[in-house]
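Here is the structure we will look at, set down as structure tokens.
A single protein chain has been removed from this complex, and every other one stays in its place.
Right, subunit A next:
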Amino acid sequence: MTVQHDSSVYEDIQSSAQFQELRRRYRSWAFPMTVAFLAWYLLYVVLSGFARGFMGTKLFGEINVALVFGVLQFVSTFLIAWAYSRHAAKKLDPLADELRGQVEEKSR
């Protein structure tokens, strides 16, 4: 069942230093990274539209820049996902668990 809390409980937590730290850790990682992977993806799409000569440059055998660039999008997606899960497990989860524990303690 869902536990209902008084709304003042949430405002208290929101203004606590610990929660501010959790929010800072989450946002300062997730927001810049979102900008970065969107920019990296858009660069790829724009080059695919406007720089076909460069994208068609053969690197080895039949493998050209376009293919390598595309595969790098896969690699970067996998790496960012992995890095986020590590960041979340190390920096976010312990703080979030602690804050949740405090609230559940209070409401008992």
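Keep this in mind: a residue touches a chain if its C-beta (ideal position, glycine included) is under 8 Å from a C-beta of that chain, and two chains touch if they have at least 3 such contacts; residues count from 1.
In this section, contacts and distances are computed from a predicted model.
The listed choices are "Na(+)/H(+) antiporter subunit F", "Cation acetate symporter", "ATP-binding cassette domain-containing protein" or "NAD(P)H oxidoreductase YRKL"; the UniProt protein name belonging to the chain that is not shown reads "Cation acetate symporter". Seen across the whole complex, the unshown chain contacts subunit A at 1-5, 7-8, 10-11, 13-14, 19, 22-23, 26, 30, 33-34, 37-38, 41-42, 44-46, 48-50, 52, 55-56, 60-64, 66-67, 70-71, 73-74, 77-78, 80-82, 84-85, 88, 92-93, 96, 99-100, 103-104.
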